[in-house]
Every structure is written in structure tokens, then in C-alpha cells.
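Just below is one structure, and these are the notes that go with it.
A single protein chain has been removed from this complex, and every other one stays in its place.
Moving on, here comes chain A:
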Amino acid sequence: MATSDYTDTALSIKNLTVSYHNQPVLWDIDLDIPAGVMAGIVGPNGAGKSTLIKSLLGLVPSLSGEVMVHGRPYATQRKRVGYVPQRSSVDWDFPTTALDVVTMGLYGRLGWFKRPGRKERNEALEALEMVGMSTLAERQISQLSGGQQQRVFLARALVQQADIYFLDEPMAGVDATTERAIIDILRRLRDAGKTLIVVHHDLQTVRTYFDWLLLLNVRVIASGKAEEVFKIDYLRQAYGGQIALLNDNESLMFAASKVK
């Protein structure tokens, strides 16, 4: 696939800088992500992966920078953007059901005063079906396992029927079955022309899962098609001292990532 195949730019970031207590967390990020790819954001702990997503969505204040979604400012394009936050970002002891959480994804579309009705309920049930959770629709969210909670969050983003999805470590702390299921859903979305931008921490699976990569460590180390970015030189640059461990297992790592 040649670069020219990517005709549309789904996400474009110019000169984004975020700092926290005078410490730069993200520095001068320039980035273009084409539409219809499954993009991974990879980097060491503290590289600013989650912060990048949060500042794009306006959840963390940035010092500078502009974010364009499909060529228009993000603020005007909210309806085209879906967000799957980290599972640990909410209190799962909240008194509600899985179905209700998924329905929350439709609140933006419903406007200020309209209440969710039968139509919204059916849409939410469909999304739960997609993530394989339709039997647990009426289950209290506190009684769901970690993987099931993650799927509920994914379903909540699915009902938004967005064009771009941001996912913050969707594979963190879930079992292999759930990881497999999540990846299958994400691939189906990509094949339907959606753009997926996923914060990921497991280098072993990066090459298998993603066709586009951003290597991040406060600055952009490299970005582009996965096979061009997932190079040992770039990885060494991104991970610094920790690359020693990678280096020893270099062959192993690349072999593992080829497993389909």
C-alpha cells in the first residue's frame, strides 16, 4: 500500500504542547493520521500517551496547539469522535446497569432535555450484542469482571457511531479472550472505514494489531506506517535506557510479533 492511498486525513495536530507543574508532558507535537487506519500510540511509561488523547479531547488543558478532525476544528466535530477512557477512570460501584452505561453514549445526540426511549434502548442493546455482552445487559456494573467492564465502555463508544475512536489502553488488565474480542471489533470498525487511535503498552503485539504507529516520548519520535516505524533504532530512541532489555530479545520480539 503506497502512502498516496491515504487520501483523507482523519486527525491533524499542529504544535501541541502540554505541561504539568512546569514539566513538559508533551512537546511540540505535529501529527497527521490518515482515515481508515488502526493507529497505535506506543511509548514508555510517562511518555504522555494518555495525556495526548486527553488533550486532544480538551480534557487536559494545553499550552498551545490546534486539533483538526477531518479538516475541521475538534470543537465542531464532537459528534464524529468516540472516546473509550481507561477502565479505572470511573467508580464501578455506581448504581446502574450495563445497558444504562451504554445508553449514556447517546446522551450527546439526544440534546438537553430529551430522554432515552425505546429506540435508544434498542441501539444500546445492539452495541452490547456487538461486544458479546447482550446477556449481561441488566447486570449491575459492579458485578462485571474487568474485561466485561471494558467491553461495556467499548459498546458505549460504539453507539455514538463516530468516525474516529480514541481508546485509552483498552487491553490493560483484560484476559486473552477479551483482548481477542476487542481487537476483532476494532478491525471490523476499521474495515468499515473508521479510524481507530489506540494507546497501547504491549510491544509484543504492536506489529500484529496496528497498521499505523506513533512512537511517543514527550516528543514524536516517529510516526507513519507500522512497518516503517517499528524499527529498532526508533524504539531505542523512544525507550532510552530500557531498550537494553528489548535489544537482548530483539529476535524473539520480532518473531513473536509475526504470530497472527
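The rule is short, and it goes like this: contacts are C-beta pairs under 8 Å (C-beta built on N, C-alpha and C of every residue); 3 or more make two chains touch, one makes a residue touch a chain; residues count from 1.
The criterion applied here is as follows: contacts and distances are computed from a predicted model.
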For this session: Would you kindly match the missing chain to its UniProt protein name, picking from "Beta-ketoacyl synthase, N-terminal domain", "Glycosyltransferase", "Zinc ABC transporter permease" or "Response regulator"?
Result: "Zinc ABC transporter permease"
Exercise. Which one touches the absent chain: A:19, A:64, A:96 or A:145?
Worked result: A:96
Seminar exercise, completed: Touching the hidden chain, out of A:46, A:73 or A:108, is A:108
For this session: Extract the touching residues of chain A with respect to the undisplayed chain.
Result: 21, 54, 57-59, 78-79, 81, 83, 85, 89-91, 94-97, 100-101, 104, 107-108, 110, 112-113, 115-116, 140, 156
